[in-house]
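Only one protein chain is missing; all other protein chains are in place.
Then we have subunit A:
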Amino acid sequence: MSSLTITHEDPFEQYYFKEEEQQICGRPVSPITKNYDENYPSVVDRFFTRYYYLKTSGGKQAPFQVLYHSNRICLICLAPSHPAFAEGIASVNFDVGNVDRSQNVVKGKAKRGGMVLQADSTLALLTTEKGNVYKIPSCIRGKLVEVHTELIAQPKLLEQAEEGAGYFAILLPKIENCDDIKASLMTHADYEKYVQETSNIAVDEAAVAT
C-alpha cells in the first residue's frame, strides 16, 4: 500500500513493530506476527453454531437467531431477516407484562435463581418505528442467565451491532436437553433456504400485486 511508495514521510514510521529476538529451548522464538491468518474466523464463527427459531404469531412468521456456544450457552438475537430491521427499531422492553426479565439475578456457579424459560416464553418486547410490537421469544428451554439491559437505553444497537452484539439474553439450557433443543431449531443451511423461499414468496407476492 502507501508504505511502499512513500518512505520518507511514512506516518506509521514510529508505530512499526520490531520483534525482539529471544531464544528458548535453544531455538529462536517465532514472532507473534507469524500467527497472522488472513482468513481467521470471526468470534461467532470460532465459538458458536448458528441456529434459528421461527415464531408464528398472527399468521406472520418472524425468525430469531440462537448462537449456540460450544459450552451450550445460548445467545438469543434477531435473525438478520427479522422484519423489525426493515421497520426500524424504536425501543426494547424487558418488562413483558407479568414479569420484568431485567430483574433476573443469578448466583454462584450453578446460576441459582435464574428464571426458567420455555421456548415460547417472552423474553422482551420490541417496538418498531412503525409501531408494531414483536414479542421476542426465548427460542429454547433453559435458565435465564443474563439480560442485555443496555438495549433498553440504546435500542439502536440492534441495528448497528456486529453479529451477536445485539443479543437480548443469555440462556443456559440443561445438558440433557441440548440434543432435543438443537433438533428443534432450524440450522443455518435451512435458514438460508427459508430466507430464499420467503424472499421468493415476497417477490412473487410483489409480482402478483403488480
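The definition used in the following text is that contacts are C-beta pairs under 8 Å (C-beta built on N, C-alpha and C of every residue); 3 or more make two chains touch, one makes a residue touch a chain; residues count from 1.
Please note the rule applied: contacts and distances are computed from a predicted model.
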Name per UniProt, for the chain absent here [options: "Anaphase-promoting complex subunit 4 WD40 domain-containing protein", "tRNA pseudouridine(55) synthase", "Tetratricopeptide repeat protein SKI3" or "Ribonuclease P/MRP 40 subunit"]: "tRNA pseudouridine(55) synthase"
Of A:His69, A:Lys135, A:Lys156 or A:Lys182, the residue that touches the missing chain is A:His69
Which of A:Leu54, A:Ala90 or A:Val106 contacts the chain that the document leaves out: A:Val106
Missing-chain contact among A:Val29, A:Val99, A:Val133 or A:Ala202 belongs to A:Val29
What subunit A residues would touch the chain not displayed? 1, 3, 11-12, 15-17, 22, 24-27, 29, 32-33, 35-37, 40, 42-43, 47, 69, 71-73, 75, 106-109, 111, 145-146, 148, 150, 157, 161-162, 164-165, 167, 170, 172
